[in-house]
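Showing just some of the chains, left in place.
When the chains are written out, they are named A and B in that same order, and each has its own residue count from 1.
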Amino acid sequence: MGKFIKKFITPAISFMFLMSMTNVGMAESTVSAEVGFIFNTLLFLMCGFLVFFMACGFAMLESGMVTSKSVSVICAKNIGLVSIGAIMFWLVGYNLAYGIPEGGYIGKFVPWSDASKIDTGYADGSDWYFQMVFCVTTVSIVSGTLAERIKLWPFFLFAAILAGIIYPIVMGWQWGGGWLAKAGFSDFAGSTLVHSTGGAAALAGALLLGPRLGRFTKAGAAPIKPFAASSIPLVTLGVFILWLGWFGFNGGSQLAIGTAPDAIAVSKIFINTLLAGAGGVMAAAAVTRLTGKTDVVQMLNGCIGGLVAITAEPLMPSPIAAILIGGVGGIIVVYGTKLLFSLKIDDVVGAIPAHLFAGIWGTLAVPITNSGVTFGAQLLGVVSINAFVFVVSLIVWSGMKATMGIRLSKEAEMKGTDVSETGVIAYAIRD
Amino acid sequence: MGKFIKKFITPAISFMFLMSMTNVGMAESTVSAEVGFIFNTLLFLMCGFLVFFMACGFAMLESGMVTSKSVSVICAKNIGLVSIGAIMFWLVGYNLAYGIPEGGYIGKFVPWSDASKIDTGYADGSDWYFQMVFCVTTVSIVSGTLAERIKLWPFFLFAAILAGIIYPIVMGWQWGGGWLAKAGFSDFAGSTLVHSTGGAAALAGALLLGPRLGRFTKAGAAPIKPFAASSIPLVTLGVFILWLGWFGFNGGSQLAIGTAPDAIAVSKIFINTLLAGAGGVMAAAAVTRLTGKTDVVQMLNGCIGGLVAITAEPLMPSPIAAILIGGVGGIIVVYGTKLLFSLKIDDVVGAIPAHLFAGIWGTLAVPITNSGVTFGAQLLGVVSINAFVFVVSLIVWSGMKATMGIRLSKEAEMKGTDVSETGVIAYAIRD
């Protein structure tokens, strides 16, 4: 969450939450301003490096999910998008989001610079770092969906636009205190702002790009052997790293740990984040087992779906609610994947079900556990952000398609993106 | 360690330890209750996420150690057991352990709920999170031993029982302030409570399940080529992640970092944890080199053995004692592996030597460096916990064997668990 929310909304919610739900019963904090400043900065840095590591999680998940002909390129995309995202978020993004007028639509085109003050409550740079890794996460979501057929440098260009312009604009609407925040929308850590944004941008790209050659037959949409995931343990590694990082993603979004109530809140968020992921895993396991074999890929993607679902409100739900919210997220992933298949949309890693669909669910579910939030406001946020991101992304992808081209040649795709784009094969283990 | 130990024993030990061994010489802490509360909560959350990540370490270690026909299933087991363990520890486990009467045998069947108070010294949720990851670690130990022949869902059922009932009961005996704690048993971070418990439950399963088809010939127990580990780098990755997580495992078991003496103690624990792992690695390297080639798998498992050994008492040993305790742990792993071979017990990843055997050693070694602990009390704890866990596990496994069956069919085992259980092959890298 952003500065606006931090200053005007979080303290009130935390206070009400704690007064009603715990026995802490403190009058006022006894922590000095400087000690609180250090605690909050530590929280941002610690949670920030956990979220940074999520970029590695996406890289591993995607490396494992693509076929073995497109692994080196997916590695190049992931290390590249982190770099591009970080630079763009410094150059334009941060102040495009946080430089927004109250209730407004867009901020300023000014690079970020350090403006730490003791009464802000944290080092300005630690907040930039924490917000930057959210921006990078948004971009990470896109790379997997479009794998195996998109050109490398057009992807990099889109990453720069998404990180520098599209994401910061919607971020400002809410976390910068723009018009959506004023309208009562609530998205604690970004089910919609981060995850649906990434998913919607990916969907726009997938539609324009088309599926991989041979992916869908006239008869239907059965996955066929040539599209088998290159390494399930890498996918597993990726999901574990993402789950780990998510404690930082949601926990750090409390934005403060300089008082006992904040420490209690961060702890509760850790627990709900854990349980929602667990619910997603086991729901996907049960659903796939009941209709066939226990699908390990759906369990892993179900974990992501559960985590995305709880991200809109990881503080207020009870543990059982967190398990259920996450469980529904996991089920959405399983059936969302089937839906995309039936529509012949080729999402190589299942990012659209896990991030876009589960993000919509999580955001709309907030009023269930948080009585201060209305369904109408949630719907407004979901529709406006997804529509904006999808349409703008479609325009950008279309422009790129018309000019530089975004899809590899048939020959390059048949040979594999690794050979055509980097010349480095991913696995040389038969010597 | 648990609440009981925390309140009544640790402060006294820490105080004595510091008065005798350092030059700190502080009168009383100058840290306010709320600042201490935040520090302790931060310790639990930080060390907790490190221990959470150990689940990924186990998943990678086991993925690398099994043959390439059983990798997808081991991934499913590991992401599943974390989920099941977390849910069960919330639903039953925590209060079964901590709701125990003083000196008693079993706690209450009540789900955990947040009861944070400023004078507990930490956010209740952060303690739950930290204890939960210990519970999950116990279950992680079991999955590797039984790989390649156990059915997926019976394993999940056992995981639920171990996480929800068996582990919490023994945890309550000691860390909940039950009868073992009263009897003077000492197990700082769980050489016996966590590691031997996992190992004993795995041993019971391995005995009932029998070895993999063709694993042992009449002539003897030589490992043959079809059982080669699928990926040594994944094993290495797993062990590095486990070593990293172990700093949280042992360091967080100090349960507090809100005073300078506690900060000094946590630092000392980090060092001993490092050096014991180092001792385990190099002892296993030396022993295997002296009798043949330097065995990288034994070095990696020796690291685990060294870490398990120091876990019962990571605070009091000097650095040289830590190296030696860990080194013996590493040697135990090498010869324990040979012993299991000669007994024709099939432990796919070597978890029984590393966790059960090295855990016994570490627990019995506590009196060497901690004069306040008797050998008799340690022996009582080791025998009672291991016997209880082994017998109850044997009953549970037997009941499952008699009803639903726990072993895959011969045909399924020959085809590989990946094909029979998930239908997803692990490595598709020859396209």
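Going forward, a contact is a pair of C-beta atoms (placed from the backbone, for glycine too) under 8 Å apart; a residue touches a chain by one contact, two chains touch by 3 or more.
All values derive from a computational prediction rather than experimental measurement.
Shown chains number 2; the total number of identical copies in the complete complex of this file is 3.
To be clear about the criterion, only the chains that are shown with their structure count from here on.
One finds 32 Å separating the Cα centroids of subunit A and subunit B.
Interface residues of subunit B, counted against subunit A in their complex, comprise 32-35, 37-38, 41-42, 44-46, 48-49, 52-53, 55-56, 59-60, 63-64, 71-73, 75-76, 78-80, 82-84, 86-87, 90, 111-118, 123-126, 128-129, 132, 152-153, 231, 234, 237, 421-431. Those residues of subunit A lying in contact with subunit B across their complex are 21-24, 26, 29-31, 35, 39, 42, 46, 50, 67-69, 225-226, 228-233, 235-237, 239-241, 243-244, 247-248, 251, 257-260, 263-264, 266-268, 270-271, 274-275, 277-279, 281-282, 285, 289, 292-297, 299-300, 303, 319-320, 323, 426-427, 429.
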